[in-house]
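A single protein chain has been omitted from the complex, and every remaining protein chain is retained in its original position.
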């Protein structure tokens, strides 16, 4: 259980926006331990942003492909708040796979108190709530709200994003029992520090949280249990364009 | 709200096993109203059976493609007990989309009493339980158990399948509070009637249940709410081999 | 498991208002398959409307009597949103018995998204919520609200009813996460279609939904499990005016 | 909030077995404060024992009638573990109405630790579990089990009853985490003390518990809130043989 | 199971405010049966009021000491709404120990309908909600709210307290589904009767409720189960200033 000299961590942005991948890389890099070597990547194919269940579905094959390409990594982060493809990925590899959504919620719970999640569009609220219920962490969640800005606008309109985030956080702290804020989109990451200073409550952001958890789990020697739910895919034929993803012996 | 003269129903087997598609077609046909015109199809690409989260992920693009090819259908059934791709499909179309898992669980609840679900392999238990919890129907579920036979063996070894099913049902009725049996795999469908006669309790099977529900919802004029969770995919770029699935205006 | 040539369905209005029974008959008739022969009836004795737990209690003996009178029916619908007497009825017969409340909630869940229920008076909210929790479907319920109109006023004051329903639906869609509306009283049935057209979200109504479910369950050959919870009443003496309801051998 | 000089408590055995009413009276009397004047009664009509949902339904009108006949009582106890007619009774009067089931479960929770409930027949398990869930107290309930003896046999075969109770309690204490026993049928009441001595864990019985709670609530001046859920029945016509139960102004 | 001639009840105010102890004594005395001999006490050391988790922790040793000093009592009440030290106390003695919080919530549930709890400061809301969830009674709780007055101000500023309580109750009854009020602080006890008269809904207060429950449990002969969760402390060394609390053989 000694910490490794060098630890390879693969952070996968599940959408195809390379600008966002770059941003995610910088966030991950900023918090990583010196001996963590970060590879940040995104699928070659699929949607340029994830907004709802349809987009999600077209990211998972690409995520699997990136995990396969980066098999020398010792842990994987899926950098979308919907924790897209998390179960499939955990089946594919026995190395720790962490979703930035779950990492944030677990961190919020270990800091204590009621938290609220701020996402981009109303359509994402259900997906996030489904996950919170699945993880069991919905009971400490005060609310999941949206700022009504599409994902790709966050980067294009940083001022409007900041204004809307700020107004929403103000509302949550003043009018609800919210004690902790979770920024529920990878694209909001660069506002975390500023908002934490401004409002004096923990502002939890998923990329940085999951980098530390990934480092932790590798140091701890944890692997995904292969006993049942996440046992390796059974060998079988995959036809057509998905033949290449056919499980190997 | 009058029943349509002819109603086109598209039943999608999410795996690529054409033998199973044929079997599903026969089951659907056997229960359908005379004016229901059934199309039974399966994706051109992907896994030949669904056993766990990894296989699931590689079925969803194919399911979407089949929905798109069958746009003149008035309702869709996803004929896998994991309800694979149900959320993505409901986002893609406003016509009713029904999973055979959910159809069975809702039917069991409306018949009253504790039900148990019998699936194929232990690895599928978690996926089914996750769904039951998400739908809220886990509280009336006595247990989810497996007969430890892979999906494709059901068809190849009908005798062993029958024996194992029978032994499991006997055990559930004798030793647990189970009052209703749900056969938790499309491939078990053809044993439902025989087991119901043998054991004298309702044996619920998903294909036939969902055909009747699909006919019902179309007659009732129901559509998926496009207000928020299942609003149409937002227009955006899909790169590479998934470009063809890019949401249209 | 073939659909029957003619299917006899008994719809029981649990209150003694014959005007409402007529209205329920028309709603049921409008959606029924051509080969469904509907009998719509109500008890000879008991309250003229059901508003709260007290009225409920005085409907159940009458419901049982109507089931007994209509023993040649193959399924029964209890046309009150409180699902009055559902458990007792399922004990009395092994044929499917469906409550219009449960039918609506299950339909709403299979259409996906958050639903809200609109009832008549505040006193009915608890009864509906108790049922939703018992069925497990409260978790997808956004809210149960009332329009503060007694049941019998719905028919006498159609304009006011429409106005109040419309205002309530507008509020629910604008100010809450409601994506689907359930009209929580048999007497609201005739506004469903108009409201669905007006608001563009599914407006679920219990009578029509339960007719289709009843047809479905009969076609599927489902019966209530007599193993335990709903086993036939044990033979025993019933004294006095309830002697006639004494369970037979 | 002073304790009354004399307090009239009406204990209603909801079935028509007068032998059981007598037994209930003795149990209630044995624990009551000297200034509590107990009336123990049962309906003039209805089933001689309650075993499942059907019997339950035919007890509620009789319970209401007994409450009306005993309007000078200051509190009512419904002496059936199913808490039959509790909601209807609370609507009919504003005086405290206590079910022996709920009284036992609340007492068990205030004594601390996991409890198990022992009932008569398997068919009653669902009804008891439904109540436990409705009250919120199922989470501290280890199990609900039955000794497979009909209600009326308890009195006729005291030796067999004692043997079966003893064996079941032994099993629960040895093989499960049960720390407290709830005797889930009024007819088991006279074994409570003996079993408590024998096994050294609390054996909770509903009649005595609810007598003390009724005395407490009257002393405390509590009344049922008439704000909404349990507001008085609205004035309306009741037809036929239930005309006499029609709500008065 | 006969009621004792004289029953010694020890009411422990867990904080060191003797003025509050006196007030609690008067409340307890006002409701107690003539043959109940009340001892009201408070620890010699610790905080003068309990407002949050920190204060709570420093009350438990003092509570245990008071129980030990009053070993001739037959039941104990912990007169703080947080139910401070309840589990530890139940481990230390086998006599009934009742928290005024739990007593109030159980009473509210047996009166029926949705209740709301009014506490002093926002910081106490989480502690109360945690307890409600632990007891299973959160599901019938409409809300937990605070009047933003510190505990010790309740006594010093009775007029302001009354005004704030009144305003909060008005709000809860008008704007929420609240049907019953629980006054969530021992210091609010003397407003219960007045508010009940004013608003006409049950106003539940913990001291009086728990006195009646304690009397009930002693009359019923209940003891805390020593089977597992609350078995007596195991013999072991306690060092330093807590040596005197070391469990004896």
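The first chain written gets the first letter, and so on, giving A, B, C, D and E; residue counts start at 1 in each chain.
Here is the rule we go by: a residue touches a chain if its C-beta (ideal position, glycine included) is under 8 Å from a C-beta of that chain, and two chains touch if they have at least 3 such contacts.
In this text the structure is predicted, and so the values were computed from the model without any measurement.
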item	value
Option from A:8, A:69 or A:177 whose C-beta touches the chain left out	A:177
Residues from chain E at the interface with the omitted partner, ascending	16, 43-49, 51-58, 60-62, 64, 85, 87-88, 90-92, 121-123, 125-127, 130, 133-134, 150, 152, 228-231, 233-234, 236-243, 245-247
Contact set of chain A toward the excluded chain (per top definition)	1-3, 30-31, 33-34, 87, 90, 96, 98, 102-103, 106-107, 109-114, 135-140, 173, 177-180, 193, 196, 200-202, 204, 208-209, 212-213, 215-217, 219-230
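The criterion applied here is as follows: only the chains that are shown with their structure count from here on.
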item	value
Distance from chain D to chain B - Cα centre to Cα centre, in angstrom	44
Overlap residues in chain E, where contacts from two or more other chains coincide	113-114, 139, 177
